[in-house]
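Note that one protein chain is taken out, while the other chains of the complex remain in position.
Presenting chain A:
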Amino acid sequence: MSDATVLIVDDEVGFVSTMSKRLNMRDMVVYTAYEGAAAMRQLAEHADIQVVILDMKMPGKDGLTVLQEIKELYPLVEVIMLTGHATVPTAIEGIQHGAFDYLMKPCSFDGLTEKILQAVALKEEHEGEAIEARVSDIANRMA
């Protein structure tokens, strides 16, 4: 059993590959995508993705749009945004749209893993609540 299932979305290939190798090493399952559309495909294919690490500045669809799509289709998936300093206001906007948190590039690797674990914990909590809600819903219906 892995610690977390992560999708890294960034147009920097070098960054993505190294990051995925390092996260792999820490018992995480890592999927990658280099732009927004690919990220949506990955999410559709792999229902086990718990956390998305999303770069804000990408060619094509920008991070904020992708975030909104993700939150619409997969509300329980947590998103950690990666941002350059100049896009801090964008990141704040992202949090208002439901992102878990943001990290500034270049980010410290330990900080990132910690954030991922926190996000997974939060997601599991949310899923638990959702299941409970469904259980009580079914129980109510049966009663």
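Of note:
One rule holds in what follows: a residue touches a chain if its C-beta (ideal position, glycine included) is under 8 Å from a C-beta of that chain, and two chains touch if they have at least 3 such contacts; residues count from 1.
Note that contacts and distances are computed from a predicted model.
As stated in its UniProt record, the chain not included in the shown complex is "histidine kinase", which appears among "DsrA1", "histidine kinase", "Electron transfer flavoprotein subunit alpha/FixB family protein" or "Tripartite tricarboxylate transporter substrate-binding protein".
Not every partner is drawn; the one left out touches chain A at residues 12, 14-15, 18-19, 21-22, 25, 57, 84-86, 88, 104-107, 109.
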